Each structure stands twice: as C-alpha cells, then as structure tokens.
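The structure under discussion appears below in the form of structure tokens.
Note that one protein chain is taken out, while the other chains of the complex remain in position.
And then chain A:
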Amino acid sequence: TRCTVGAQHGSLFPDPHRLPGRCARPRGEPGALLPGLRSRRGSRVRPEPGAEPRGEASPAEGEDHGGGEVRGAASLSREASGRPPVEAVPGEEALALQEADGGAVRLRAGDPFPEETSALWLAVQSLGFTLVCEPHENLLLAEGTLRNLTRHCLETLHMLGPGSEVLLRSHRVDALLSRLLPHEQLLFLNHRFAHSLEKKAAAYAAK
C-alpha cells in the first residue's frame, strides 16, 4: 500500500511514503541489481546522478502513483454527481470527510506499476488522498484506513484552513504513516488498538 496526499490541481504533496527500491541502485552499478525490487516496484527508479529528465515513458512529474488517473477520476466523478464540493472550515473535518467523494481506479499493469493495482481515493475539497493497493490487499480495510488517515491529516495539519505550509510539515504525515501504516502494511485495528497508536501519533504531533 502506498499513500499519496495531494492537492488536486497541479501540485502534488511530496510523497511521504517513498517506494522502497526507488533509490535502490547504488552509484556506478548499472541496472542488473535487485531484480526482485526493480521488477515489482522500481519502474520509475530515478535516473543516475546528473542524468537527463525522465524519459517519455515515465509519468509526468508530480504524478507518481497514478496521481494523474486519480485526479481525472475524481474530477469526472464530481462533474457527474453535479454536486458542488462541500465547503468546510477547520473544525468541520468530520463533516468534510463524510461528504467526501471517493472511488477506486484500476491501474493497469505497467502503468505505472509493474503489476495491476487499485488506487483508492478520497477527494476533500481540493485535496486528494490516495492509497495504492496491491492485488492481494483488502480493499475494505484499505478504505477504512484511508478514511482514518485522511481524518488525521485534515485534523493535525489543519488542511481545511488556508495556507501552503502543509508542505513544510510533511514529516508529520510521515510520522503518522509510520504508525498507522507501518512499512505500508494495512493493519486490522479495532478501536482500542487504533486508539493506542493514535495516542502515540498525537504525542508526536504535540512535540
């Protein structure tokens, strides 16, 4: 499972949960290494130092993790429903989340990940939250996890308020993810387990 938080129009939140294997190629050693890692997730392994920009086959910059597909799906879905996005202000996170539009996009094998994946998304105002799930992952659990993560992001980063400084606090998202989605692992957490992890996350945020 990979998680992306992004603004829908143009900019993308620096991906807080880097793919293992993206930087896996040690310097000076061409591509032969790590067949396992590379073939499964390393389709967009970054180029060598000083190399040219990514080739045409790579997704457009800032559109890692099927971000482009999700953005398109979200805006089309919003257009089809004909409902304007609910305007919520800080403090109304629960309402914003309840009204959030959501869906799932199939990302075909090779575009951009080597295997077929499902991208679950939630659109809250102009923010997009995405979880990319492997074929074997439990999408019902993933949906709950995505909602939970989104609520925490909205609340702890005050994302419903104005301002761009959220980009300068991505470490909080990292810390949140490392607890609720440790090493990209979806967890079956009942409310007591979740409470315990959230307490730890809150302790980090309070620091």
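By definition in this document, a contact is a pair of C-beta atoms (placed from the backbone, for glycine too) under 8 Å apart; a residue touches a chain by one contact, two chains touch by 3 or more; residues count from 1.
Quick note on the criterion: contacts and distances are computed from a predicted model.
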Name check vs UniProt for the chain missing from the figure, options "Adaptor related protein complex 5 subunit zeta 1", "MADS-box domain-containing protein", "Cytochrome c oxidase assembly factor 8-like" or "Bardet-Biedl syndrome 10", returns "Adaptor related protein complex 5 subunit zeta 1"
Which residue among A:Gly68, A:Pro85 or A:Gly102 touches the omitted chain?
-> A:Gly102
On chain A, the omitted chain is touched by residues 7-16, 18-29, 33-37, 40-41, 46-51, 53-54, 61-62, 72-73, 76-77, 79-80, 82, 102-106, 108, 118, 120, 125-127, 134, 136-141, 143-144, 148, 159, 162-164, 166-171, 174-175, 178, 182-194, 196, 204, 207
